[in-house]
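Can you keep this structure in mind? I'll have questions shortly.
Removed from the display is one protein chain of the complex; every other protein chain stays in position.
Take a look at subunit A:
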Amino acid sequence: MFHSHGTRRSNAAARSSASGGLEGGGVGSPAASSASEGSSFRPSASTFWLLLHGLCCLISLFLGFRFSRLIFVLLFSNTIYTYTTTTTTTITSTRTETLTVSFPLTHTPPIETAVKPNNSAIELSDKMSNQGSSHSQVVVGRHGIRIRPWPHPDPTEVMRAHRIIERVQQEQRKWYGVKSPRPLIVITPTYARTFQALHLTGLIHCLRNVPYPVTWIVVEAGGVTNETASLLARSRVQFLHIPFHEKMPVEWAERHLTENRMRLLGLRVIRERNMDGIVLFADDSNVHSLDLFDEIQKVQWMGSVSVGILAHSGGPDRTLLTEDEKLNPPIPVQGPACNSSGHLIGWHTFNSIPYSEKSATFVGESATVLPGKMEWSGFVFNARMIWKEAEEGRPEWVKDLDKIGENGEEIESPLALVNDASFVEPLGDCGKKVMLWWMRVEARADSKFPPGWIIDPPLEIVVSAKRTPWQESDDLAGSKLEQDDRRFTRPKSRSSSKRKNTLPGQDN
């Protein structure tokens, strides 16, 4: 009986279980649907229905509920609907079913992979519920989940996407960003030390993301070194490498003063060359947000932004905060303070009282490094302010740069450049928005590091870090192992870095 129905199946594509509302529900069980129809059979005994019920159960067991329901509707349905569906063959060929594959196949496109046995039934029920005209390709029912053989990003496409994003952002800046942006002049004091590469790389990446033309003036203490020069050469930022005659001192207090003098040197360079733009002081260990560079475009002559102070001890020292301070944590921000109408009335400075006992004296000491009274990085000004000729009306409240420092006095903050500090413009929503953070993290002043951070030729031996293995000379190639430290050797190939013996107390 069911074989004949097998052939009837293709004809029955014209029929459908979709009764269009004339039958009850359509989701009814086979028993119900057969009961609601005027059956063409003449049941004479209840045994027949019992047998039928048993048959239904058996079929449901083997073929699944959906298919069995289909069989019964085909058996008992008297209504014939003319559905102009496409023929069965065309539908199966347009549906490329791909099952979920857990391993990447070869690069052939996935077409008609292995189909589960009752899929054909499901296809049928799909066709049954296929709607109207022959143009529709959309089929209700179960679909395969299409996965391509190598579902990973293609690098060319990723680059194209990034170019699209760049173009979109350029357009955004054109319509909503700063109109007629001015170039930036960034002054950074630096010196060659262990963490210089760490700090400078961060700053380089930040400057490369700035959407305005940047000229970077790097003032180096102790003269021009190869370390710094190589970092700058690879940076792809337009830079000026200026040597400063003094070496950087080891004490923090002295270091702050030296840095101030280096910044003044940078300002004198700008003055000599009549460079135009907005002057910004970016210390190499500070952290900048890109909003900062958009905000400072608003400056007229001299502006001030809030600097978040990240003073930390370098050690897990948490006893600094009192109970009261834990409830109202001190806001470590240096910057302009305004009244309610937005006018500058004073300055927020860093509260250094909690740190008065323990603060770092020497660079690299594991204690809190304190910032100065007013950090230079929180101030920006128009380069024309320090030009020699009073073009475009340099305001009278600005001191002439040549007169500053000629008596040998120390310049603590850029406020020394002006006569009247009330003319400074508060930026960043009157200092409420913190867009840069001051941070000082340095290694010990006597710590050595491989030149350019390149270890060449590769290390053959690894030694405990408690003793520095490097000799006074910078020659690493011939590092000899000290006799009593011959704990273990490392294989020549660095690829498999599996340790054979692990030592307690080996700090890495």
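Note that contacts are C-beta pairs under 8 Å (C-beta built on N, C-alpha and C of every residue); 3 or more make two chains touch, one makes a residue touch a chain; residues count from 1.
Following the convention adopted for this analysis, contacts and distances are computed from a predicted model.
Per UniProt, the protein behind the absent chain is "Exostosin family protein"; the candidates were "KIF-binding protein", "Diamine acetyltransferase 1", "Exostosin family protein" or "Bms1-type G domain-containing protein".
Touch with the chain that is not drawn comes from one residue among A:142, A:273 or A:298, which is A:142. Considering A:161, A:233 or A:441, the position touching the chain not shown turns out to be A:161 (whole complex).
Within subunit A, the residues in touch with the undisplayed chain are 17-27, 96, 100, 129, 131-133, 135-138, 140-148, 151-154, 157-158, 160-161, 163-165, 167-169, 171-173, 175-177, 294.
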